[in-house]
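Here the complex is missing one protein chain, while the rest keep their positions.
Chains here go by letter, A and B, matching the order in which they are written, and residues are numbered from 1 within each.
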Amino acid sequence: MSFEFVASENALLLEQERNRRYPNVHFGRNVVVGQNVSIGEGTVIGNHVVLHDHATIGKDVRIDDGAIIGKKPLKSKASAMTGTKELGPAFLGNGCLVGSNAVIYSGAIVEDGVLIADFASVREDTAIGELSIIGRGVAIENQVRVGRCCKIETGAYITAKSAIGDQCFVAPEVTFTNDNFVGRTQERFKHFGGVTMQKGSRVAANATILPGVLIGEDALVAAGSVVTRDVPARMVVMGAPARVVRPVDIDQLLPYESETKPGETP
Amino acid sequence: MSFEFVASENALLLEQERNRRYPNVHFGRNVVVGQNVSIGEGTVIGNHVVLHDHATIGKDVRIDDGAIIGKKPLKSKASAMTGTKELGPAFLGNGCLVGSNAVIYSGAIVEDGVLIADFASVREDTAIGELSIIGRGVAIENQVRVGRCCKIETGAYITAKSAIGDQCFVAPEVTFTNDNFVGRTQERFKHFGGVTMQKGSRVAANATILPGVLIGEDALVAAGSVVTRDVPARMVVMGAPARVVRPVDIDQLLPYESETKPGETP
Partner (left out) sequence: MSFEFVASENALLLEQERNRRYPNVHFGRNVVVGQNVSIGEGTVIGNHVVLHDHATIGKDVRIDDGAIIGKKPLKSKASAMTGTKELGPAFLGNGCLVGSNAVIYSGAIVEDGVLIADFASVREDTAIGELSIIGRGVAIENQVRVGRCCKIETGAYITAKSAIGDQCFVAPEVTFTNDNFVGRTQERFKHFGGVTMQKGSRVAANATILPGVLIGEDALVAAGSVVTRDVPARMVVMGAPARVVRPVDIDQLLPYESETKPGETP
């Protein structure tokens, strides 16, 4: 009997034992459950799901077919992001929804009520605040923080080292960047920096945001813009390169801010 | 014996019974077949495919590894699209091809001879006309209609409430939008509207189309454009914001239309 066969027997619970260990959890077919996985009551797990070792899943979670929770990163020898920080478990809070074929890495902390849609990825060393929506096919790279009640829509790319405040909106196919040196020179490793979105700011469809840009509170980037410099609070920017064109309409500001002045830096 | 175990036994056919119930259907390994699934003769189903309850699959269909047919929507409490309309089954016509890891929801109607490529999604309450191609990773959102003989290429994003006529072409990485309020205000729910493409119209690579825009018959949007207003029939628009630059070349018009005047509204 080969080493591999023994290892797989140890690593995985047989179906019957599994159902005894996880009462009031519904498992689809061919689910793989690793060691020391925790699953709250009322959770429903689809077919062909993989829960890697130490994954921690809350109550009343729904995880759809083919999703993978607690994956360990792949590291290329040629990768720009070095370091082999010890990763905690993948953590999914109560009431989360995880779409088909989504991938959530070890070291991702996903708070209560978050929706991670089909084909989305959430990498290691990330945190997603409660009630946020991570859309279909979105990539949340490593070292990203997303606040509460955000919406990040289909196909948006949130590059490593980005920070997104509460109630932000990122429209479909938006691209964030973090490397002004475009992959060349050793110098670039000192300057890597993602995009910062302050509370309530919004980026419209297919915009491109250059490295290190700060988007101020409740500001709005128009669709298709290329943003090369910081965006003042509560202003709309547009074009390539994007320029300030007007204040955000008062009725689109977050309620508590509606009496502050447009353009004011928070 | 737990409730879950019993439920899964009822919901799924054992392999031998399955082969008896579906003669002349080829099943790969670890296929999950739900209740009341119908599969036509000559169909070939890959490995790790999931056919959810009531999925209706035609003859001579090919469904590749890891595809999921008949998935029920995930609904976030924070989602803009409300309502819990009763969904019909997922329907795949004769001769359809479905790529690896593709996801087709309940309430999607896919007509004969359609190709749905790897990683594509077709959401609930949609219809795809015969012989159309839905490219790799394309997202067809809910409440979308796609006509016959269309090509929607890799990574295009077709937002909810869009309508695409026959013989249309959508190039790679095109982004449609449906919310002029960019996720803010209750007012926006009244105005949600996708993009309308009339018969034979075309959108080139990585263009962005703003909410509610109508693209006229046989019109052409140039690559990388940001389209903010309606596009006249048989005209080329270009730029950000896109402007009319010339008529579409006569030899690129659909045959039956070659005697009508450029710019004429159909």
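Observations on the structure shown:
Simple rule for what comes next: a contact is a pair of C-beta atoms (placed from the backbone, for glycine too) under 8 Å apart; a residue touches a chain by one contact, two chains touch by 3 or more.
Every value quoted in this text rests on a predicted model; they were computed, and no experiment measured them.
Screening A:19, A:43, A:56 or A:101 for touch with the missing chain picks out A:101.
Considering the full assembly, B:99 is the residue among B:70, B:99, B:194 or B:247 that touches the omitted chain. Considering the full assembly, A:139 is the residue among A:110, A:139 or A:152 that touches the omitted chain.
For subunit B, the residues touching the absent chain in the complete assembly are 16, 19-20, 23-30, 46-48, 62, 64-66, 97, 99-101, 113, 115, 117-119, 131-133, 136-137, 149, 151, 154-155, 169, 171-173, 202, 204-206, 220, 223-224, 239-240, 251-252.
Touching residues on subunit A toward the chain that is not drawn are 1-5, 7-8, 12, 30, 32, 48, 50, 66, 68, 71, 74-79, 101, 103, 119, 121, 137, 139, 141, 155, 157, 159, 173, 175, 177, 181-185, 187, 206, 208, 210, 226, 240.
The criterion applied here is as follows: only the chains that are shown with their structure count from here on.
Our note on geometry: subunit A versus subunit B, Cα centroid distance of 25 Å, whole angstroms.
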